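One protein chain omitted, others in place.
Which chain is which? They are A, B and C, in the order written, and residues in each are numbered from 1.
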Amino acid sequence: MADFATYLFTGVGLFFFVAGSVGFLRFPDVFSRLHALTKADNLGLGFITLGTAFQAEAWRDAALLALIWGLVLLAAGTVSQLISRDALRERDEK
Amino acid sequence: MSALAAVLVLPLAGALFAVALSGRATRIVALAASAGTLAAALALAASVISHGTLRLEVGGWAPPVGIVLEADGLSIAMIVMTAFVMVAASLSACHMLAPEAAGPRVAFGFWPLMLLLWTALNAVFLSRDLFNLYVGIELLSLAAIGLVALEGKAAALSAAIRYMIFALAGSLLYLAGLVLVYAAHGALDIGLLADRMPAETDALALALMTAGLMAKTALFPFHVWLPPAHGGAAAPASAMLSGLVPKASFIILLRLWFEVMPDRAAGEALTLMAALGIAAVVWGSVGALVQIRMKLIVAYSTVAQIGYLFLFFPLAGGASAEQPWAGGAWNGMVFFAVSHGLAKAAMFIAVGQWMSVRGSDRLDEMRGFASAMPMTAFAFVLASITIVGLPPSGGFTAKYLIMTSAFAAGQWFWGLVMAGGGLLAAAYLYRPVAEIFARADIPALPVPSRVWQVVPLFLACAAVALGIASSAPFELLTMGRPQAAEDGL
Amino acid sequence: MTLIFDAMLCALTLGVALATVLGCGVFRTIVFFVVYGLLLSVAWVRLDAVDVALAEAAIGAGLTGVLFLAAFGKLTRIGVEAEPSPKRFHLPAALGCIGLSGAMAWAWFALPEPHRPTPDLSDALPRAGVENPVTAVLLNFRAWDTLLEGTVLLAALIGLWILTRDEDWHHRLGRLQHVRSGGVMESFGRLLPPVGTLVGVYLIYIGADQPGGAFQGGTVLAAVGLIAALAGLLRPPRITECSWRMALVAGPLVFLGAGVAGEVFGVGFLTLPGSIAEGAIFIIEVALGLSIAVTLALLVIGPPEGGDSE
Partner (left out) sequence: MTSPTLYALTGAALIGIGFYGLIEAQHLLRRVITFNLIGSGLFVFLGAVGARNDGFDPIPQALIITGIVVALSASALAVGLVVAHSRASGRATFPEEDEDA
């Protein structure tokens, strides 16, 4: 049962990663690319974390996984914000 | 505390305190650490002479688990020579790199870097573990690069970068060989590896490590970084860099060839090393002949002198039976390294003292040196005698030993190279000595006091004394001398 | 199955390494290098070397990458010309390098069989005072290596400070950061340090029993410090400030002190007798971790560069 859940959630997570990567490659400008990366990839990572959590032996490990996901979200949000601010400034300067 | 641990602990503790403290306290701590390390080095030499080779298993762990430090004749010779040069360099730094003259940056940076360099040198001379040697030479390189960059000008910075590239590439090649040694034998201790089961990969490992160490020793054709780096640094730093630093990687090379893998020493490889040595002698001497700056002449001379060290490889153990002392070539090589270290440091400090007075080290600005600072000028001349190899200096004894081995072994070619190299050295040192003693009408200069002038003179006298009183050092060198040095490779 | 994964990972690593070497533009090279480091840390997990994986991710990819990016930024500000572009394929060099790789590959297959004797640590490990064998090697069996290694870090930092221009010597380290107050970066800088500090301290603490230790934990702490400095919460110190320099040398000094204590009490240099080894290693590891954290952070910040707001 746990294995099945892992397969399912990891698979869904991988799907989001693929979608995010396609978006990253296909979208025209910095902003939409960031959008694809942060939204889809963070969701994908969330699903993979969830899938992995089913393999955890203790609640503590699952909590650590959740913490890692939270930190990645925080970092991704901050970085994408900084990148887009920089890109906006560059566009305005042109 | 045992003297063996003290020669490592004292400079390291001195460096750490020198970083933490500031101002005068830094200098006082550094000088105290220098004096302490000198005392410890002499005590270590005394105890090795009376008790024989000393061995320390660090942390009480025998190899292959732990690291072994060992003080044999070779390491003692190097440690004592290092101690003399270091103390002289730090004394001369007291007036040449004083905060009022050189600024707070240099006054802060010199002391920790110098003591870290000393720690690294002693660590390399004592260590019997190949990986520990790697960490040691990395520490040595970083401290040495810092000392080159201390000068601060653009030329010094580019010299430091050049040095860094060679040093890092050399370290990586050494590391590659080390990885192969561990892969094949599961041990890093020199003693254990000497008794290893030979593996096919040994030759490749030895070749990689040798190439890396050659780059670090600045043997031709890896020498291009040396003259700008040594010639561009501040004089007390140059004294350490030129007199001591190349010796560390050379000692590792000796340990590899004579203790770890004497069975892998193919005749062609030995001849190749000696051939590179000849090229270095010629190249360095010609380079020194055409330079017009004193420090560069002295630096190119180091390139040539490093070449001599490699001539010894095919001669090791040459006809030891006919020798008055067994392993004559080995002893001659160690004598050569020691007397070169002392003499080269004396030369750099002497030139540096004149430079700090005159403001330039151009050859034509050397006039008046002898009349203004007679003791310093005399030190330069005495050091030149050792470098050329005239009797009764240590350099003469060294060349005499190596040449006797060469002729006794019927390998007279190497002996001729030595003699020719001596002539070249005489040629490139003639111009500076002549200029130093030339009369000139220069205005009265604020000459440093005689106390400071004694410093280079002491080193130069030590280099000469090595030739006069050579029997005690000889006994020392027989302590723990590898069997391969007596039997030949 | 796992072999396929390994093969894909190796191919990807090699591809990224090639891109690092051959790609145009220094900025791209740096980005590829960081990716390369992350792939390598996965490889370390596959090689059953979790301690190394942590060190690689934190130091090899993370901190080294930041170091290169910071240097790239400085070079851009200085206004050096861009990289000269002509990148010809250099055949002799390529052949030589293929030869080197080939020699190493040959060596792998030529290694003595049966497998080399592994150093037998089973006698020594129970007396080492720690559960994690890698920590036992680092802080007990090969303590002299590790002490020298901490010294190497210090030597690099002193060497870096030496590069300061004389007129900048009394300024703060690095260049002053301007962050918009109330902006995203500032709130990130406020949010992260508590969690990050916890992670770093945990890594140092856990090092005795599980993967982790002074180097990995120290690096995390250094990163926390750097982010706090980026967010304007911490101001980089001046070289002339004594307290920071004390923090730099505290770890090596404690380590060296333990070594000398062994000598004084007659058990030998750097010897930690089994009965007190556990406590001694813990103290050394904490002191070393803090010193490493400060040293690494200052290495990345770099020498003082003046800056307008001083």
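Criterion: a residue touches a chain if its C-beta (ideal position, glycine included) is under 8 Å from a C-beta of that chain, and two chains touch if they have at least 3 such contacts.
Because the structure is a prediction, the values reported are computed rather than measured.
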For the chain that does not appear here, which of the shown chains does it touch in the whole complex? B, C
Pick from B:Ala98, B:Leu172 or B:Ala469: which residue touches the chain that isn't shown? B:Leu172
With the full complex in mind, choose from B:Ala183, B:Ala427 or B:Ala465 the residue touching the hidden chain. B:Ala183
Please identify which residue in C:Gly159, C:Gly225 or C:Gly268 touches the non-displayed chain. C:Gly159
Mind pulling the subunit C residues that touch the left-out chain? 2-3, 6-7, 10, 13-14, 17-18, 20-22, 26, 29-30, 33, 36-37, 40, 43-44, 46-49, 51-52, 55-56, 59-60, 63-64, 67-68, 71-72, 74-75, 78-81, 83-84, 87, 90, 93-94, 96-102, 104-105, 108, 115-116, 118-119, 121, 133-134, 136-138, 142, 145-146, 149, 152-153, 155-157, 159-160, 163, 165, 213, 215, 296, 299-300, 302-303
Subunit B residues that touch the omitted chain in the full complex: 64, 131, 135, 138, 141-142, 145-146, 149, 153-155, 157-158, 160-162, 164-165, 168-169, 171-172, 175-176, 179, 182-183, 224, 227-228, 291, 293, 296
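Rule of thumb we're sticking to: only the chains that are shown with their structure count from here on.
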Please classify the inter-chain touch graph. Allowed labels: line, ring, star, complete, other. line
State, to the nearest whole Å, the distance from the C-alpha centre of subunit B to the C-alpha centre of subunit C. 31
I'd like to verify one number: the distance from the centre of subunit A to the centre of subunit C, where each centre is the average of its C-alpha atoms, in whole angstrom. 27
Residue set of subunit B touching subunit C in the complex reads 1-2, 4-5, 9, 12-13, 15-17, 19-22, 56-61, 64-67, 69, 103-105, 108-109, 112-113, 116, 119-120, 123, 129, 131-132, 135-136, 138-139, 142-143, 145-146, 149-150, 152, 157, 176, 180, 183-187, 197, 199-201, 204-205
Please output the residues of subunit C touching subunit A within their complex, sorted ascending. 184-185, 188, 191-192, 195
Can you tell me which positions in subunit C touch subunit B when the two form their complex? 103-104, 106-108, 110-112, 116-121, 124, 140-145, 147-149, 151-152, 154-156, 158-159, 161-166, 169-170, 239-240, 242, 245-246, 248-249, 252-253, 256, 259-260, 262-264, 267-272
